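The complex appears here without one of its protein chains, the remainder shown in place.
== chain A ==
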Amino acid sequence: MGDHWAYQSVKKPDVPQIGTLWSRLGITANDETDWAKNEIDHFILDKLKQDGLKPSPEADRATLIRRVSLDLTGLPPTEKEVADFVADKSADAYEKVVDRLLKSPAYGERWTGMWLDLARYADTKGYERDPGRKIWRYRDWLIKAFNQDKPFDQFTVEQLAGDLLPTPTDDQLIATGFHRNTMTNDEGGTQDEEFRTAAVLDRVNTTWDVFGGTTFACIQCHSHPYDPFTHDEYYKYLAFFNNSRDEDVTSDTPTLRFYKPADSLKLAGLQHFIASSIQNPKQAQASVNQVTHLVRTIEPKINSHDFDQYVNASLLDAKYFGFQDKGSCRIKNVTLTGRPRLLLRWGTKATNATVTIRQDKLDGPILATILTPKPGKDTVQMVPLPPVQGRHNLYLSLDSPEKPKDWVQIKWVAFAPILPGQPQNAVGEKDQLLLDLLNADVEQTPIMLDGSGDLARETHVFDRGNWMVKGKRVTPDVPRSFPAMDPKLPKNRLGMARWMVSREHPLTARVAVNRFWEQLFGTGIVETVEDMGTQGIQPTHQELLDYLAAEFMDSDQWSVKKLLKKMVMSATYRQQSNASPELVAKDPFNKLLARGPRVRLSAEAVHDQALAVSGLLSHKMYGPSVMPMQPDGIWQSPYDGETWKQSTGEDLHRRALYTYWKRTAPYPSMVTFDSPSREFCQLRRLRTNTPLQALVTLNDPVYVEAAQNLGEYMRNHGSSPEQQIQAGFRQVMLRDLPPKKLAVLVHLYRTTEEYYQQKPGEAENLLDRPGFDCKKVSPQLAALTVTANTMLNLDEVITKE
């Protein structure tokens, strides 16, 4: 099994020769050499010849620019862009279009849309309660990364392990949101450890799915029946991920904290104070970094679900520790060396209660006695500790005589350094400044951070995949059947990420190339983009895949834009998609590519195109998710009471990738057009063709509004119905309707115009909407709206041709 082609490192194959010696030298004309534009075409043609097929001619310019615009930016071109291209007689007219599209900001949005499925991005946490989660900064990061053409190896490393890069930037931390899109379970009574484990398993599976295109998940329970992986190798790989500090807590920590400007100034002041108070510049910088990390993340922390030895105490709602009068608990094995300040986050209803912290025993030496904060908002408190060396158990006990039955909750504890010039045994002025920042109102985005020291975890094999039954202990490593990790790489997530994008790794580049190919051509070179293993479907053009993967890694330095450009510049891509009955019979699913791709648009593109061609689309980029029109009653969450609050202004008409994504109730029209729920990573959308899709584009108010707007555009562009219909169709399809099709639409226009003449009230009903001037109501406009609605439902309109 280990000798399966996809598990061998990529070698660049020779490019097949086409044409004749003379034609290759450019001396004589030859159909093959005249047709081919780049190496891709050599591979395709070589195969076509073996099957006795000939390529198709290039698509007409209007069709070609629509295809390449939808593919590269997810949006159709404008009429002007089409006209310019059609009129451009220069030899590189098409290349200029491609270069313009690759530079367009919409490019990043389009490819982010694809990546969000892989990252299982959502605006909610999933599972039963499925409450909101703010992780849209990760989406913004993706858009920028694609637009900057961040090399795919770096793109991979930052998402998998940006937090472990030396002094990571905010962007590199935000990138790790990739693996913080795992679900967390806030349902009452659920065990955090179970769902922390589920998230770690999901990260392992998703990493292999997205970058490895291999069904690694199989070996969670047993050794792989088909592919060269063993059961324990799964857990060795899992060990790379098992140290992350996220533990299924409600607050979704660790997070990167974003302060309001005034608080950011305070932080800058604090940094300046520390830097200027310490003589040694290296020490000063280290101290600044330590405090900055604490303020930006409040990590490392010990979550209170890890406390034990409860007396008169409970893990409330299976989430946070709480105790009542005379209650106590233990925090075990805490290193106290060099930790002069204890931080605690309280939630309490009791008044005038005191908590005593003792060392090693319930009646051991007292380290601190704390008056709990006033009831109300959760607060972080700072407690000075006497100098203690080594690792100890801490015992916390509560005296709460005033309200003995009221719970005093501790959500987590953490440690802070002592700031320069602060008293050892009291909270000083600068300490207070630090504490104010920890209590400040902030925005947060989930990130990955690893624990070390007391917080490092051991990884064990789960017997038959059951997380409760721990088998032998394992340390991080990659599967033996793959090239070993470079010994210079650290055995942590960062080393693993670098290994994934090493030149020898057989899968990462192939899988990426195959995925981008599938997006353009409708089907991957390996049709099962999710599985390149032995059970996947065999590649149609294996040497082409290897050629592109080798170029991608070597000469193109992992540039996605160069890869995509190579694909769309090929003659193969530019072919017309029409087929003769003979060709359809011979190659019904166009695996050999003797014609251009013809596939239904993605859910996002169906939506964005309708808004674009009707003039409604907002080009606003970035930021929190938006809530466009959605029928009532889609969200019925049992507990959280969150509701769909329709956005206003241009946020009503943003591109689909910005639509708020609730995992248990995703935006209905997206799901109807085959979007996954994003609970888990989905590598390939199965394109279906269902009546529910027809109902969306016919009747969904979003599409009706698009038809209304397009109807108005038509009325303003022409004096006869024929002209108006042609103008509308040009706006949508960037070409003229042939006479037969025009006749059908004119007939439709005439009969509906007649209907609305008889029923002016119906015309008003059809056209009326917020902001519409009722004086504009006419049977003609109503009939144009009906015609526009019809046009937006034509097969050719929702298809990339």
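Just so it is clear, contacts are C-beta pairs under 8 Å (C-beta built on N, C-alpha and C of every residue); 3 or more make two chains touch, one makes a residue touch a chain; residues count from 1.
We take it that contacts and distances are computed from a predicted model.
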| item | value |
| --- | --- |
| Identity of the absent chain, which is to be given by its UniProt protein name, from "Carbon monoxide dehydrogenase", "Sulfatase", "Putative ABC transport system permease protein" or "Heme ABC exporter ATP-binding protein CcmA" | "Sulfatase" |
| Residue, one of A:T528, A:S602, A:S625 or A:Q726, that touches the chain absent here | A:T528 |
| Residue among A:R24, A:R598 or A:H717 that touches the chain left out of view | A:R598 |
| Contact with the hidden chain (one of A:L398, A:V696 or A:L710) | A:V696 |
| Missing-chain contacts mapped onto chain A | 126-128, 130, 183, 185, 187-191, 198, 215, 217-218, 225-227, 314, 316-318, 322, 407, 522, 527-528, 530-531, 533-537, 577-581, 583-585, 588-589, 598-600, 631-633, 636-638, 663-666, 668-669, 671-672, 674, 677, 679-680, 684, 686-696, 698-701, 704, 738, 740-741, 744-745, 747-748, 751-752, 755, 762-768, 782, 786, 789-790, 793-796, 799, 801 |
